[in-house]
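Left out: one protein chain. Kept in place: all the others.
Labels A, B, C, D, E, F, G, H, I, J and K are assigned to the chains in the order they are written; within every chain, residues are numbered from 1.
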């Protein structure tokens, strides 16, 4: 069933949509683990971290929507089903149960740092394929790098 | 690591939090498959169904947050991690790829109908355990039953 | 022509939808007589009563919509046509023509009081049938009892 | 009980208020049958028609309020009680029960078309009596003609 | 010093601008006496009348602005200076000092009634001269007649 | 392909829709030349004129939409395609390239003045045909005459 | 002086209003000690706790208003005078003077925990008397349990 | 435990904070008795007085917050605990139970009048000590004097 | 007819209310001549001056309301009737007819400068009588001095 | 008449402004044909397509403004006059008269697809000339590709 | 070049504008060091301090604008150029590079404390010169003293 004709050559479309699909899973996964930490964090920084996490979740959901609709617009159906996320999602994530605030900050710093590194590879990969997709990935990277800094600064000079 | 002392007796807490945890997975799963359909639906009702699905997603996300925070408030950490959803989620869901509008309507009607049936069991189960939790489940049921009707009416008298 | 399959057993559905249909007529009728009084009230309390009545009308319209859509969601088409209201509506109502402010306050107190008494019977009737419908009727009752108080307090200790 | 002295000569007032009273019943009736269709419509255009109908209802309620308050301002009490609407209302209306979307569109096109034809007669009738009342009827006609077009266009070139 | 060339023939312009200038003085005067009463009213209806008067003032100021800018647009400078208002303004007005609420209601009913009567003459006078100006006067009349009713209804069936 | 049945007799419809179609072209043309001047104006009044022009454009676009939808509601398809505007549009307009502020003010004063003169003819033409259409043209004229004054006053007593 | 006739049987009214009056004192007291802590808290969590306390105060004031107006609607005058609160209020509260942030968190956790325990008793007590009152108490309990969790999580796994 | 170093000399600080503490109790007390009257007022002016009282309460709460935070900023912990208010609050106040509207107006006029008289003494007392505190007390006095007038005018020329 | 008992000694009240009454007339007059200039200004600065004048009018109206209600709160009825303004108003004002922009700027600079000078005298006069009234006059002076600067800066270094 | 000195070398400016001018015509043309279809569409998807088209028009107008102001900022006057659009505009467009909904969807899909293809060429052309202009074209392309998908998905798997 | 004539005698103007100019530099400096700390703070209170600092910056910018425009209104041009700030600014400030949260809190407490002490001297200095300027300085002092408290309370009883 083909519906949306691509505005890109076949190879460019393949490269772009692969980058978009991988980004989609990272972002949906981030939104889920962000909420997981939002609900389970405890400790003296509870309130700060609780609200900081909701900003990550809101950002991840918004970017996920943009990324998925861009794949759709290029004629490749995005896949964000639960089983796909569970199978593919590979960023650091919190364990089950309560989460000390310092640990929540550490795991989000790592998850966002890994997400950024993966996005930078996709920015390179899409340079030739589609500048429109690349531009979208650049703006998501800018946002996640800012989010990562806000967690990292929180743990401060002693890493605690 | 125990942090939040429960305001309920042990058994009541166990029953309530089990109902809340199961509801959490249903709602997070609904929000994911709702978005999946939102991105992949095609056909003459595309725009109607596309926006209707976003209302389901928004409702599911909001209810999931309330449900998870209630479990936390009762002293039991909620679990909404990707692997948990993938393992536990059991509502009807769309397949990978493009989705005809009639099929999107059908699958959402079924998913919402199943979710409602499960919620009604939990409403019974929590009657003795915790009226506050029960009241929350009642209001979620009201909302999902309305959403289900809006899809079912869409397929109309001939089921198409 | 059956479209919306019920999520309730047949008898529970019958009881719930009867309660909802009766409530619908009471609320639509209230919204019409509230407006009738809003337009025709005269006397030194004109402005107070004029605006108080509009709050009743707004509340009645909102609740009527919720009640009718719940019946629809349970698979029973609600009936709010002019002839149905005229035939079934049984609350106290103002006569044709101008309405002194004291009389407007009296008739609305009575109409709201009667509506509340009928709602309390339906709250009992739906307890077994459907807790979701019952919960909806409870919240409407809370609102109408507040509205009734605001009129009754207005006539004050001497009943004028 | 006379309260509001008219700013118009007796005959002009009689003609104007008759036009206003008849328009009031048409508009209140429209708001009731609009809601009736809003709740009971089914079929593939459900969502479009469901929301389109709410715009008719909102418009009809707003115009009804303006029309009734103008009659009051001219010293003639408007009559919008349930029994009056049931007795006088004469526009095409939906039957009891579920309503296919094509049928909902057809009945609303007819109801709005009839309402417009009656308004045009009243615009002629009030020309001599009261230009202020006439101007109000003109603006209501403009709005209902637009609403009628939006339903008629919906059934399209084949009338389905 | 002529700046704005008229879009109307000379006689039509003269008639229209005379009607507009007279209306301007009535409206500016209304806004001043409305505020005077707003500040000085006392009695059990103080709060109702105090706020009702502010609605008259807001309406009068808005209409005055529209009327003056229309005269300017037709090339005739409007005159709203204090001495002009004092010399020309001829509507009933409150005396100096405190004002019982019943008296405030009475004087505003009279002032608005007189303003309406004068507007109706200008509606006739501008029919031939300029339908655009006439339409503006019609809409101001509709608003002032509504305001007048809200005061008159306040004094109620016994005129108190 | 006839879809929307007219609520007017044939001749009245023809006259009304001709007036509406001609007005549509004037307004769409105004919105285009308003933007053209908005982008190209230079000189010490740049900022004032730049924003004043955007108000003309917003007004012209809004009125154009109303006018076109009224034609559609009367059963005559409006025509606002680029080639139609280019062929029919006959108001004064700026040349290509930069535009001194005094010249921008002059050309907009002329364009709006011509548009008003043409609207006044259509107000006469539709008096018999359709008071609803006439009323719409009257309100557009009021707005454009105000806009014209704001430009003409800007060039001031010396015409510069 | 009896004004508002009850819509409940005498005994049901007595039980409901006692529960409401006791809840009113708890909530007004909570709003006062919440502000007391809001002004006097010091320490590294100052800003987090300062704002968290304002959310408790806002919630307590809103619920107090609802509870008091429900008692009034049932015909029993609520009592929220300073001397009544001072005499009856029995929740844990901060001492005079500055308050370390850890201590503020501890005292609010205790105060909210006690308030919840007392509300749960009243939920039982009103089950037979008045489901409308019970439903109100249930929703207040849900909110206070969430507030309590947000403080308890703040002190974290080590209770500091 | 000293935390906040004062920016004022010791004596100036003592005088200012005494004035602030006394004002805090007056304002918190006003907010409580204002609500007490808001809930219990009855009579033909019910709605006017009911809403007027809520404006007093809102003002009193806002000023209380400013006053308490200023004391804290000067290094003296404010005291707004229930027992402190009950012991110190000395303004006229309503009795328990229902309150006729005329009586509510009278008691609020007296309470506000007494509060203003006490504030004027504190304005004198802080003139030398701290112009910043004095300025704050001046603006609170302006507001309470306006509130007092709105009640006094309500009882009107006959004091009823 | 005395209604509002003063919170000030007789002499202080007399001095304060005289200052307030004189300020009221200045402000109402300013609002009228500001509008007069707003409607009649022409020239290349038309748009700037037209909007600047509306800010003066809005400020003058707001301050006039505050000033009049303060007089009322002190028990002295303010007088803002047309004849009072015409008799007492003594600030520089524009002549009848069109007004060049440079002239509009000049006359407003003068009017605001004179108003400020008179306010400064009243600030001195009320120092002993009532610090609350003085504080109000101080804040009005700050605002009018800012408005005056914005006109004076407009005429620039050459006074044109 | 040269006013705005370019911040780019001559050749870079020429290339950039040619790309911007061509894009301007495409976008203004899209906004006109989008409105043309908005007014004339008929058929069962009328309401969906009617509103979808307004989103295209809003996007096209906003992008046209940005594109034209960028050309102006680079010192080259943009040209958006009616005759220029008519002469240069080359995207697929609807014919005169009523437009079936399927046909409206088809023509907009084609028009947006062609616009995107042309934008992609200009993205290449401006890479060397001006990254700022290129970035603007990239973001417009992203938006139009999304719009195109929303129409294409609407016609669904069978192209109808 | 003299443009704005002063409304104050020469000496009063000199004193007032000196106080305003010195305050301007303090506030602009505060806004710069506030942002410096906002960007460079690290440690467990990162988020709290980061946002608290933005409130100081917003307040400082707003007050700086008011202060500078008051100097301009008194006819003395304010000086807020980079070199002036660098030369004159004398409040405690953070060093280059990262800033521990405790240190950020300490340096802002000191900077605000010094700013307040200097403002208090200027409040004395302007008492005779200009009560309007003094009133402005009083309100800025109130705000900065509150900001200082919020930082000082943050470091808590142990000064950390």
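Heads up, the rule we're going with is that a contact is a pair of C-beta atoms (placed from the backbone, for glycine too) under 8 Å apart; a residue touches a chain by one contact, two chains touch by 3 or more.
Not measured: the values here are computed from a predicted model.
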Left-out chain, listing which of the shown chains it touches: A, F, I, J, K
Residue of F:100, F:122 or F:148 touching the missing chain in the full complex: F:100
Positions on chain K contacted by the hidden chain, ascending: 1, 3-4, 28-29, 32-33, 35-36, 39-40, 42, 64-65, 68-69, 71-72, 77-87, 89, 93-94, 96-98, 100
Chain J residues that touch the omitted chain in the full complex: 1-5, 7, 69-70, 72-74, 131-132, 135-136
Touch list for chain I against the chain that is not drawn: 44-45, 48-49, 51-52, 150, 153-157, 160
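Operating definition for what follows: only the chains that are shown with their structure count from here on.
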Angle, in degrees to the nearest 5, of the Cα rotation that carries chain F onto chain K: 120
Option reproducing the contacts of B-J, where over half of them reappear, out of B-D, E-I or H-K: B-D
Euclidean distance of C-alpha centroids - chain D vs chain G, Å: 49
Rounded Å distance, chain B centre to chain G centre (Cα mean): 31
Chain centre separation (chain D, chain K; CA means) in Å: 62
In chain I, residues with contacts to at least two other chains: 1, 3-4, 42, 69, 72, 98, 135
Complete list of chain pairs which touch one another: A-B, A-G, A-J, A-K, B-C, B-D, B-G, B-J, C-D, C-E, C-G, C-H, D-E, D-F, D-J, E-F, E-H, E-I, F-I, F-J, G-H, G-K, H-I, H-K, I-K
